[in-house]
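Only a single protein chain was left out; the remaining protein chains are all shown in position.
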Amino acid sequence: MTLPPTLIAEQLLNGLQLGLMLFLLAAGLTLVFGIMDMINLAHGSLYMIGAYLAAAVTEASGSFLLGIAGAIAGTALVGIALEVALLRRLYRRSHLSQVLATFAVILIANEVVRMIWGSQPILLAMPAALSGPVELGGFRYPAYRLVVIGAGLAIALLLYLLVTRSRAGMWVRAGASDREMAEVMGVDTRTLFTLVFAIGAALCAVAGALLGPLLAVQVGMGENILILAFVVITIGGIGSIRGALVGALLVGLIDTAGRAFLPFLFRQMFPAVVAAEAGPAVASMLIYMLMAAVLFFRPTGLFPARG
Amino acid sequence: MRDTLRIPLEPWPTLAVIAVLALLPAVALAVGQPFYVVFATRVLIYALIATSLNLLIGYVGLVSFGHAAFVGAGAYTVAVLMAAGIASAWLLWPAAIVVAALLALLIGAISLRTRGVYFIMITLAFAQMVYYLVVSLRVLGSDDGLTLGARPTIGLVSLDRDTSFYYVALAILLAALLAMRALLNAPFGRALQGIRDNEIRMEAIGFPTYRLKLLAFVIAGAAAGLGGGLLASLNGLVGPNLLHWPESGVLMIMVILGGTGRLLGGVLGAAALLIAQEALAGQTIHWPLAIGVVLLAVVLFAPQGLSGLIRRGGAGS
Partner (left out) sequence: MTAPVLSVSGLQKRFGGILAVDDVSLDLAPGELHAVIGPNGAGKTTLVHLLSGALPPSGGTIRLEGRDVTGLAMHRRVRLGLARSYQITSLFPGFTVLENLALAVQGAGGGHDPARARAELEAVGLAHRADQRAGALAHGERRQLELGLALATGARILLLDEPMAGMAAEEAARIVALIEALKGRRTILLVEHDMDAVFRLADRISTLVYGRVIASGAPDEIRRHPEVRRAYLGEEVVA
């Protein structure tokens, strides 16, 4: 018995979609980590804020596009405020202090959101025009998810061009590989960094807004995806956008395909009693096993930006 | 010669604190708040767990982000054995220690091949793997977890009485602290701190650093497992949320809050966080906000944690 090819195609597209969204989150995270050597647990909170703002603006204006725009603007502002008021003081501190401080930000952000919107999930509605399926050479796939994939690819391309072709991008890459050297060369790392953080926040907002209709928009949504983002940048190599992309696609595809097909595969290979539980168990562990394996062969990830 | 590494033991202050803690249940009952005995017991257990993590973070320099896995391993071991009919704490808690130690040996053997932030990530990854494994197994209760029928017995004494459990937990914590002090004052403890200060140089002067780190990792994991077993016995139930990664984060917060690299750092941090949580939860539904603000204040203005504040205030130097 084999899996129908349409199912495989569908899951691969889902994996691509998840991977691209993870890339949006991971790109900002890896740059922050790579350039400023800072562990930012509050990155997930920016994603959450983006989703909530998107929901609020879409609800108020009736336009999903305005919702995304509002999310980007609002979250970028929050990001800049956070960086200037707090995160700046943490760059020279130990990773441990950074963990403590950004964990505190998560607590605060979750409560503020809860105070404004409550504990229950809120609705971020998919634009009506995109809520139907699309015919793709033999099978049907949700239009909205295709748009998400398209948006993800476009942003990835934009980011690639920005980082590799623009002056600012060159500074960013220099900063990622050797901050002190970049400073000596005259790069204004302070402003550069706030800029990088703002862009990272904007990317989080886009991911939050786009995923909002598909996943639940609720308090704590950031923590779940944050850990995936950390896995991505660890696999990809800290400080590397290319690594973030490769890592994100790997994680997105393996996680999605694993959850979809592994239980089935296990049922073919093992007695039902074992397969019923082992399948889903191993499927959810897959990306962590992937990360452990990558670190085993490449202790600093696939494309480390430094040294 | 000045020995900056030796941890002193001041008999009178120590006895005074122990006396206060010993009187706590009596006081709680006198003011008609027996709940506080259970709460205090929970604080003592988390103090044990946070202390075990402090050994790694504060004294060896290993920032383990997966410590909750060992707590969970201990807790679930006790739950499973109780379901199988074993009720004696003499069997349950040592079993929790052994299972957690074995898990720590496995995870440590692989993770300790990495350094720095990659070590942090890989310990997190392994903890997540354990979490997902536990959540998937129906025999472990999946999402719902397991309930334990009653408290265990120590010989003929049943721990159903909260006060009895409190004293047992207190005794265990004191024993653990004494053991940790002895370990840190011994050559092994000096070696661990040497590794924290400069691991490469330690290897260059002849120390088998990997082996030493692994031993410390297993000891810490075993102690965390004991804590997990105690938690399971105290609460009467275990659930996969014990293993979820934010739990590991909370443990790290306790250590950092109390002050890494100080013997009582874990104790202070666990007590401070749990008491603050308890006090604030009664006042406002949004107590995590207050905790977050307090944590931020500590990071920004008291980088050595609470034990740093205490030292600054007491020594005046």
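Labels A and B are assigned to the chains in the order they are written; within every chain, residues are numbered from 1.
To be clear about the criterion, contacts are C-beta pairs under 8 Å (C-beta built on N, C-alpha and C of every residue); 3 or more make two chains touch, one makes a residue touch a chain.
Worth saying up front: this structure is predicted, and the values here are computed from it rather than measured.
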| item | value |
| --- | --- |
| Among the chains presented, those that the missing one touches | B |
| Per the touch definition above, residue among B:148, B:202, B:253 or B:268 touching the missing chain | B:202 |
| Touching residue (missing chain; options B:13, B:85, B:187 or B:282) | B:187 |
| Positions on chain B where the hidden chain makes contact | 1-5, 187, 190-191, 193-194, 197-198, 200-209 |
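What we mean here is this: only the chains that are shown with their structure count from here on.
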| item | value |
| --- | --- |
| Centre-to-centre distance between chain B and chain A (centres being mean Cα positions), rounded to whole Å | 32 |
| Chain A-touching residues of chain B, taken from the complex the two chains share | 57, 63, 110, 113-115, 117-118, 120-122, 124-126, 128-129, 132-133, 135-138, 245-246, 249, 252-253, 256-257, 260, 286, 288-289, 291-293, 295-296, 298-300, 303 |
| Contact set on chain A toward chain B in their complex | 33, 39, 41, 86, 89-90, 93, 95-97, 99-101, 103-108, 110-112, 114-115, 223, 227, 230-231, 234, 238, 277-278, 280-281, 284-285, 288-289, 291-292, 295-296, 299-301 |
